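Let's look at chain A:
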Amino acid sequence: MSIVLILFCVLSAVTLATAFLTIFSKNPIHSAIYLVICFFSIAGHYLLMNSQFLAIVHVIVYSGAIMILFLFTIMLMNLNKENEVHKPRITRLGAIVSFCLICFVLILIFINSNPIVGEYITTGEDFQSIKVLGKVLLNEYMVPFEYASILLLVAMIGTVLLSKKEKLEK
Partner candidate 1 sequence: MNVTLILILLLVGSFATYLAGDKLASKVALFFSVLALGSSIVLLNHFNAGENISFISQWITQPNISFALKADGLSLAMLLLTTVLTPLIIFSSFGNEYKNSKSFYALILFMAFAMVGTFLAADGLLYYIFWELALIPIYFIALLWGNGDAEDRKKAVVKFFIYTLAGSLFMLVGFVYLYQKAGSLLLDDLYKLQLSDAEQLWIFLGFFLAYAIKIPIIPFHTWQAKVYQKAPTVGTMLLSGIMLKMGLYSIIRWQLPIAPLAAKQYLFIFVGLGIAGVVYGSIVALRQKDLKKLLAYSSLAHVGLIAAATYTLTLDGLRGAVLQMIAHGFVVVGLFFAAEIIFRRYETRIIAEMGGIRTQSPKFTSMFMILVLASVALPSTFNFIGEFTVLYSLFQINIWFAILGGTTIILGAYYMLKMFQHVMLGETNKKVFADVTISEALSMIIIIVVLFFFGMYPKPITDLITPSLENILTIINRN
Partner candidate 2 sequence: MDTNLALVLLLTPLLGFLINVFFGKQLGKSVSGTIGTFTVAISFVVSIYFFLQINQTKQPVTIHIFDWITISNFNVGFGLLLDQLSILWLLFVTGIGSLIHLYSISYMHDDENMHKFFAYLNLFVFFMITLVIGSNLLVMFIGWEGVGLCSYLLIGFWHKNQEYNDAAKKAFIMNRIGDLGLLIGIFILGVLFSTVDFTTLKTSIETTTTINSYWIGTAAFALFIGACGKSAQIPLYTWLPDAMAGPTPVSALIHAATMVTAGIFMVSRLNFLFDLVPNIQNIIAVVGAITALVAATIGLVQNDIKKVLAYSTVSQLGLMFLALGVGAYEVAIFHVITHAFFKACLFLGSGSVIHALHGEQDMRKMGGLKKVMPITYLTMLVSSLAISGVPLFSGFFSKDEILLVAFEHSIPLWIIASIASIMTAFYMFRLMFLTFFNTFRGTEEQKHHLHESPSLITFPLIVLAILATFGGLISLPGHSWLNDYLTPVLPKLAAAEHHLDTTAYILMTIAVIGGIVGIVLAYVKYNKRNTVPVSDEAIIGFSKVLYNKYYVDEAYTVLFVNPINALSRFFRDYIETFISSLIFGLGKVTIALSAQGRKVHNGSIGLYLFVFVIGICAIISYLFLAQ
């Protein structure tokens, strides 16, 4: 077992555990905290694969922006009390069944399609430095990139409109 593998195992364990805890915590704030940890561990995975830029962006966007949004929302709604009624047994059973089913199906597919994946060859070529990413992003993916910016703008406007308090109708 190499260090890398151990690191991977640890990170994976953390990821899966926090993901589970996110779902199972009764307090939404706890969920959010677990989710942050989960995201950090995923960032760790990115680092493990040598994509530092992505890792950083991930931390900024997810752990920074999105999680803050979550937390703010939770607080806005004053949801920290554990008031959620438990789902009926049949629903939980359904959830577990579908969880198992989709796991099973996806893994089965993966095993079945193993040969299609192909060989892993490392050429040593630089493919994920900021420089390369920037070039690809702003050359080949110029237009989608612009669209993404428009999307964000629209989302921003939409959010503002949605969360503005409507005046009471006369």
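The definition used in the following text is that a residue touches a chain if its C-beta (ideal position, glycine included) is under 8 Å from a C-beta of that chain, and two chains touch if they have at least 3 such contacts; residues count from 1.
How were these picked? Simply put, all candidates are chains of the complex that A comes from, given by their letters.
It should be emphasised that the depicted structure is a prediction, and the values quoted were computed from it without experimental measurement.
Any copy counted, the candidate of 1 or 2 that touches chain A in this complex is 2. Those residues of chain A whose C-beta lies close enough to touch candidate 2 in the complex are 87, 91, 94-95, 98, 101-102, 105-106, 108-109, 112-113.
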